[in-house]
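A protein chain is absent from this complex, but the other protein chains hold their places.
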Amino acid sequence: MSKYDHIKQAAYEANMQLPKLGLVLFTFGNVSAVDRELGVFAIKPSGVPYEDLTPEKMVIVDLDGNTVEGDLRPSSDTLTHAVLYKHWTEIGGIVHTHSTYGTAWAQSQRDIPIFGTTHADHNTVDIPCAPPMEDAMIEGNYEYETGFQIMNCFKDKGLDYKEVEMVLVGNHAPFTWGKDAAKAVYNSAVLETVAQMAYLTEQISPVAPRLKDSIIKKHYDRKHGANAYYGQ
Amino acid sequence: MSKYDHIKQAAYEANMQLPKLGLVLFTFGNVSAVDRELGVFAIKPSGVPYEDLTPEKMVIVDLDGNTVEGDLRPSSDTLTHAVLYKHWTEIGGIVHTHSTYGTAWAQSQRDIPIFGTTHADHNTVDIPCAPPMEDAMIEGNYEYETGFQIMNCFKDKGLDYKEVEMVLVGNHAPFTWGKDAAKAVYNSAVLETVAQMAYLTEQISPVAPRLKDSIIKKHYDRKHGANAYYGQ
Amino acid sequence: MSKYDHIKQAAYEANMQLPKLGLVLFTFGNVSAVDRELGVFAIKPSGVPYEDLTPEKMVIVDLDGNTVEGDLRPSSDTLTHAVLYKHWTEIGGIVHTHSTYGTAWAQSQRDIPIFGTTHADHNTVDIPCAPPMEDAMIEGNYEYETGFQIMNCFKDKGLDYKEVEMVLVGNHAPFTWGKDAAKAVYNSAVLETVAQMAYLTEQISPVAPRLKDSIIKKHYDRKHGANAYYGQ
Partner (left out) sequence: MSKYDHIKQAAYEANMQLPKLGLVLFTFGNVSAVDRELGVFAIKPSGVPYEDLTPEKMVIVDLDGNTVEGDLRPSSDTLTHAVLYKHWTEIGGIVHTHSTYGTAWAQSQRDIPIFGTTHADHNTVDIPCAPPMEDAMIEGNYEYETGFQIMNCFKDKGLDYKEVEMVLVGNHAPFTWGKDAAKAVYNSAVLETVAQMAYLTEQISPVAPRLKDSIIKKHYDRKHGANAYYGQ
């Protein structure tokens, strides 16, 4: 028994959703779940196959990236998670994957255009793609700087992390987050399907227009607005 | 026991086909089944995962969209179903999905061209794409107006809903219908595979011609004509 | 017991491979198996879902397309099978599917170019696409004429049905055959994967060259030549 069991369990269950949703090959992804009161998060151990995961193997790390509990080395992306938890104080869970279509858009260094209501049900803007990092950031504390690269992208584009819960890191792959780890995984699957649909849309019609503002507003409001009427 | 059990069961079974056929991610779809004599239809509750569905959870709604029986909120698309049932009096079931290829065509705002016999076995025309709605319709009673947008599209193109049982709503996604909920689901799967084949056809040959009238007529007649000889 | 049990069983088993190999949606495909001595073939009944098939439901038909035994109506494509069995006297089994990539090439009305050794392991030439049929043939005995359209294509291109065991019918979809029904199904799966690879090859390099003759010859010979050394 550990006082961290609840976030270990949450991180474990959320990690196990990634292969089930077809979002990872081998160990190319990780999920974490934070406890804000305890100031720590549980994250997947690095390079451990999903079929060998157990809640007990999750690693407990503080918001500076120091391991607090656990025998295994945490995910190599741990510092990116730590930076985002530290600065974006209302995030409860974070996911990183190399899902196929999301990664292809990241490699193309393009925002994913908002072409339809599947996208608008979740975001009012294009899914942002942060530019590749400067060499000094890469050669320095790379994963730590990746967190800042994401936050700088949101600052530059005037986005709110509580409204837009997903980003592509240019050349790299998607990161998503949410109120808890399960919601962050949900957002990773949404990003992947929206990325595939946007790819196909441009193939079918290179002049396909972005969704107009009235529909964007309507679809977002019905799921997330003051008078939302989606769900129970 | 309820006098609506038969349509609850039909709607439940048809809804459960959507994930099995790969037509939905999470809760991005819904099926309804109508009883014309009772003047009501059974529809999926909003935002409930498919693995948690039961026949009892289906919501009974009248053709004006008022809930008649059920503890849960009906699908947010309920008014679109209600409008179509009210005006297209021979429909027995309706399906809405965000299936990948169908949605990509809807986002491209293009009709799906009739390129081959897979398409012609089910439709004699291109699968119509209704234009995006006017702002006044969107800001008003959106889902209600979506039903009219579909019907106006059929009126403008001179189509008969008893002949063409599927439509794309521009920027949004497909709707299909049929004599019952099971047939409407069948049509959703047909639309998705025809949408994928048409996409690939244009990639392989940008000058691929539409199917000629003689083959369209032949294939449709052998499945649906007076002397149909497909099936038992 | 029936003297046709062996071909009913062979046709049944081969039909059941189609959904397992991902080559059919619903009932969009059929397989037959011939007994040359008895002068009849067993074929899937029309429109019966694969999960409801049994060996007993296979329909026995003679080479003119007359039903000899069985309570169900045979596949609507039965006359195409009958014509091919009658004229191509060494075929033991025939398959028709609307598999996704094969059908897209058929709709594009293009032969599938021989780009690599996966193709060359099975064919020394491009996979032929028969042109769409003349209106008179379509309006006449359509499925019967489809058989002749395939044979005429082979005659025009100088192909031997014992060497090339697959064809696309323009606007329609693939047909394959082989020494028995199982081999014909194998050929359908080969056609589908070769069709997908050829599509991707042209997307990756629009100037990708056809395979050169020396490799075509080598790969074909090692699997099918006098000194074949593939397999046991």
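Which chain is which? They are A, B and C, in the order written, and residues in each are numbered from 1.
Following the convention adopted for this analysis, contacts are C-beta pairs under 8 Å (C-beta built on N, C-alpha and C of every residue); 3 or more make two chains touch, one makes a residue touch a chain.
In this text, all values refer to a predicted model and were calculated from it rather than measured experimentally.
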Chains on display which the left-out chain touches in the complete complex: A, C
Touching residues on chain A - with respect to the absent chain: 25-26, 28, 45-48, 72-73, 76, 98, 100-101, 103-110, 132-133, 135, 138-139, 142, 171-173, 199, 202-203
Residues of chain C (touch criterion as defined above) contacting the omitted chain: 115-118, 186, 189-190, 193, 196-198, 200-201, 203-205, 208-209, 211-212, 214-215, 218, 222, 229-232
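To be clear about the criterion, only the chains that are shown with their structure count from here on.
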Proportion of interface numbers common to chain A and chain B (over half same, under half different): different
Whole-Å separation of chain centres (CA-atom averages), chain A against chain B: 33
Where chain A and chain C are represented by their mean Cα positions, the distance between them in whole Å: 46
Junction residues of chain C - those touching two or more other chains: none
